[in-house]
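Complex shown without one protein chain; remaining protein chains in place.
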């Protein structure tokens, strides 16, 4: 069987513009308390945002330490990319590939971020969440 | 024909916990420059976040002034609500109903926010965007 | 307040290519039994499917008769529209704007279908579901 794992690329986000950058906002994550996480692409090298080439979405998953299964945390779609009745890249709105979400966790684990470029496929990164 | 418009409720967010609150971050919005917008529920009155009752998503649309059609800006899904193999509300992750997104616009217009509660249906609010 | 209801267009699907066509498959819908529903655009007049102009998604909502709130039934996104690293409309995959879903209901009510064209905005239609 062909596996999904083979479709995700990863790299150093300082060198590769498709890699989602995961940044915790605020101090230590505490069990059962809301914290903010910013996930974006292009922190170092900008990714295009045009009708023909753009980032479609960022999805987040959380794999609690010691658990068998992962949970989806969120799916964040960037829908406007300059399209209009006048043609590609003439439209009035562009959604940027960046999101700040909030969540709470009861356990430490790994936060996975995935992003889809409409022509360069699936990319991923991860961040270990420890509880302070 | 039964119309979608009749399915959306709206109210004062200071009195009603289902109404999406739209807040621009930073100063005046400028044409063709990225700005941040926070959309959340429960700024004044908290909405529950449990396996059986929670906010599923927030969607944003932009209707440029003078244009005939609206554009979808984004769809932001909150996927984790305490579910686990142990049963409802025993799980390790809850996604909060709040998002900060970034976009740029070329024209003034109206930003519409819609939110779905899994048991209390569709809610909406809007904010007029003027360019500074 | 500017309302979402004003953003949805509707028309006769035999004359307007953006209107979702809702078709029940099988005979009478029975309470608590799965039935299939096909929702598509372009049954009479084809809608384009190109990188710059296409149908993004179809969403379904159900408003039970006598209930106060509507439920979202599904959101079905059509993601591939001929994009590739070679440029617009050179890619190997196009997702068509048509879906067959299955659901069961306990009560009669109205099934609402909405569709988003990336440049012609939001469209809607509805079908009353009676139980046989």
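The first chain written gets the first letter, and so on, giving A, B and C; residue counts start at 1 in each chain.
Note that a contact is a pair of C-beta atoms (placed from the backbone, for glycine too) under 8 Å apart; a residue touches a chain by one contact, two chains touch by 3 or more.
Here the structure is a predicted model, which means the values were calculated and not measured.
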Absent-chain interface as seen on subunit B, which is shown: 51-53, 56, 79, 83-85, 87-88, 91, 118-120
Subunit A, residues in touch with the chain not shown (by the definition above): 1-8, 10, 56, 61, 63, 68-72, 110, 112, 114, 116-122, 124-126, 128
Positions on subunit C where the hidden chain makes contact: 34, 38, 62, 64, 67, 69, 71-80, 83, 85, 91-96, 98-107, 109
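Here is the rule we go by: only the chains that are shown with their structure count from here on.
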Subunit B and subunit C, separation of their C-alpha mean positions in angstrom: 21
Inter-centroid spacing, subunit C versus subunit A (mean Cα positions, whole Å): 28
Residues of subunit C whose C-beta touches two or more other chains: 56, 118-120
